[in-house]
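In this view, the complex is presented without one of its protein chains, the others remaining in place.
Let's turn to subunit A:
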Amino acid sequence: MAELPPKVTIMKGASPDLSAATYQIHDESHTIGNALRWMLMKNPKVEFCGYSAPHPSENVIQVRIQMYDNLSSLSALITALADLDALCATIDEAYVKDMREGDYERWIERS
């Protein structure tokens, strides 16, 4: 099997303290890109965040993060990933709770 490219790389041109950097995430799409962009923008220390899927034949997305106060964009990225995970867990919890309550209409669907 061909060797897998690294999941996340920092693209050329990042500032040395990583306060501004573009991350290339392999084998991801708008699914993660847009959600991650949203969560990063929720961080008040993030000056700018945007993502793109550069070309349909390349299976990657690029996430650009610029920070205030020379903070590390890498730690902001990791925090955002953790926050997104907590968000998913919260939605799952709420879904399971409502499913358990069983207060919904049941009907028969003919195929």
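Going forward, a contact is a pair of C-beta atoms (placed from the backbone, for glycine too) under 8 Å apart; a residue touches a chain by one contact, two chains touch by 3 or more; residues count from 1.
To be clear about the criterion, contacts and distances are computed from a predicted model.
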Chain excluded from display, named as in UniProt, from "Origin recognition complex subunit 5", "Fanconi anemia group G protein", "ER membrane protein complex subunit 2" or "DNA-directed RNA polymerases I and III subunit RPAC1": "DNA-directed RNA polymerases I and III subunit RPAC1"
Contact set of subunit A toward the excluded chain (per top definition): 1, 3-18, 23, 25, 28-32, 34-35, 37-39, 41-44, 74-75, 77-78, 81-92, 94-99, 103-109, 111
